[in-house]
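This is the structure I want to talk about, given as structure tokens.
What follows is part of the complex, with its chains left where they were.
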């Protein structure tokens, strides 16, 4: 028998689980959104990096031209040690829900049966539609390179989002400058040209229905206004590098990044795009790690570094994700004070239940309900939205049940409405606010 | 039906709720302690800054000469988005308990009825006495400017407390130096005069029953002993500024602040006043915000910065508040090791239930029970002590029930005694220890 509070939580979860979602941040490829084999699913960096961490060599994982089935076979020989992780529980739930798996734990003894079974499902006609419906996904936001043509897909369902890390942090690479020139028709050889190129990117993206500009930022980045003179000197140094290694002096690199970031913020203002900031990641901390399993974070970061930016762009909405849970209280306070700061999901290393639970509780009790975007899946393949969102919805239901219904005496309906705001309503409110973009 | 643990928690809460309190930190005006209209209550910065954060313009909130009723009307058009916040739940509880409001949620549709109702209550004779009794308040500590005459009120009930931010951080302003000269009769033109002025302030305050000296400190402040020579040079620079803008060079400002802070600590030792330190606030981070809604905090701060001070003044008691919950573990450890450090309440951005719950649990399990001052209301108007203290007492009762009664097997009476220590006993122990001050 179930306790009263567990029953309450279940009722709330079931209601929240009916809501159709717009997933506001993913890495899904619009032209290839779903998995083809179990190797696509288990090739997700969470599984490869955890297997590697538990002792599997990178060579074994990343051998070239390895067959999907063989890849899965190898991985299953190393999944025992990760059976406790929440990432593994996502995989189990995914198999139960999408592949009707009901044979209990999946391991090295029975993976082949799952492999066959999943293959049947994955090749069915309309799999993408089926997964989206079953996952209650109405649309997903993409993460598009700045030179993505954005063609060949329904941009209402697969919503473009301009990712700008390359521009801000890698313009010293010849390949990036070449891509910029090819995609905009302008050589980034002067500040003026650079500004024209940025305008053309924003025009291209907003015409194709982009709903956000996004960037991930290292912990030591501090946005600041840079003089044209400083920027020009830094750009000139940058242009002298004719290869792909970033060889800018560290101070020039900082100046150029700050300049470009500021110019992007100006365009977010002009083209009315929210600017997603994902703060705190350190890239390639473990260069011997598997693909996408090399980055970590630094909890020594402060949102105070963003004060100048937030004050300078009062009309730009900044959905902010922080990588370190210890920065969550700053995020709560900034979102409580600054009208243009909204909280955005639970990112990466903070996307595990105990961190979500405490970060969510702190947000729900102190930030206006219209300023919290509860969750995004960050998924590379459609199949992961279901288990990741469910994890979040379980925690959300629990928090609503205990804090709002049981402690504050709210009705269940009131609690569900709050849940709706953070799951769906605010995605519309924040990313779809402007109806007539150019 | 209520679970056993919920019933236990309720019994403990009811006992704790009987205790008469001395609120050890408020911003209440002794000569005008209560609200006159609902506009005073909803003018509290929590409501104006949250409404502003949710989209209401500062101009609408802070228009000059606006009538109280009109102010409340405007605010209620923007309170929908903040109905989830704990601050809103304080308001609701306040209305239920003090204005007998029993018509459910308060919103733009029914605020006028509440306005009338509250006006009746607020103008009744003896409202101050009634609120204090109902809130179980025996006395409240004030926050007095250094030049406050401290006259016209019962200092046993409204207890003076010398606030020293202006002296330490704003002596470069001519207006502050003028106020210091007027209130002490000494021009702060030399170090010696400054010391005489400080003595006169402490004599004035302790004669009028002051129980604490208090200051709020930015995260980059590090108390340290400064040589007279350095201090003299910095003071001379300071004296050359004849207007109200702080124009001290940043290094002189730091030296002068450190010097003055140290001199205050010496006087706390001599005049036997606890020195309340409120650590971590950054002022005017969002200068376009509403009144009192412009400050934030930096979680990049360490109590290690205070080691020299704590070692230098072993006989001064330092009740310490930290603004960032991530600093709470340092506070716990410092209070566990240093005899002169006591924990002091849950301040501002850490004064929401989820942060209180985790910070309180960490304190109760590791700091001597005689060294924890549980809570202060920080209120500007008397009416807020009730809901804020109740929030705290609910969390305290829950922690005592689960950790002490259920896990450790304490009797309910033992748990209540511990609750009494942190709610009331330690306020007396720490602020009323010395019976014969000069």
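Letters A and B mark the chains in the order given here, with residues in each chain numbered from 1 onward.
Convention: contacts are C-beta pairs under 8 Å (C-beta built on N, C-alpha and C of every residue); 3 or more make two chains touch, one makes a residue touch a chain.
On a predicted model such as this, the values are computed, not experimentally measured, just so you know.
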item	value
Total copies in the full complex, given that 2 are placed here	3
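By definition in this document, only the chains that are shown with their structure count from here on.
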item	value
Between chain A and chain B, centroid-to-centroid distance (C-alpha), Å	39
Interface residues, chain A side, partner chain B - complex	3-5, 300, 302-304, 307, 310-311, 314, 326-327, 329-330, 332-339, 358, 361-362, 364-371, 403-404, 407-408, 418
Touching residues (chain side chain B, partner chain A) in the complex	1, 3, 49-50, 52-55, 81-87, 89, 282, 285-289, 293-294, 296-300, 324-326, 349-350, 352-355, 358, 394
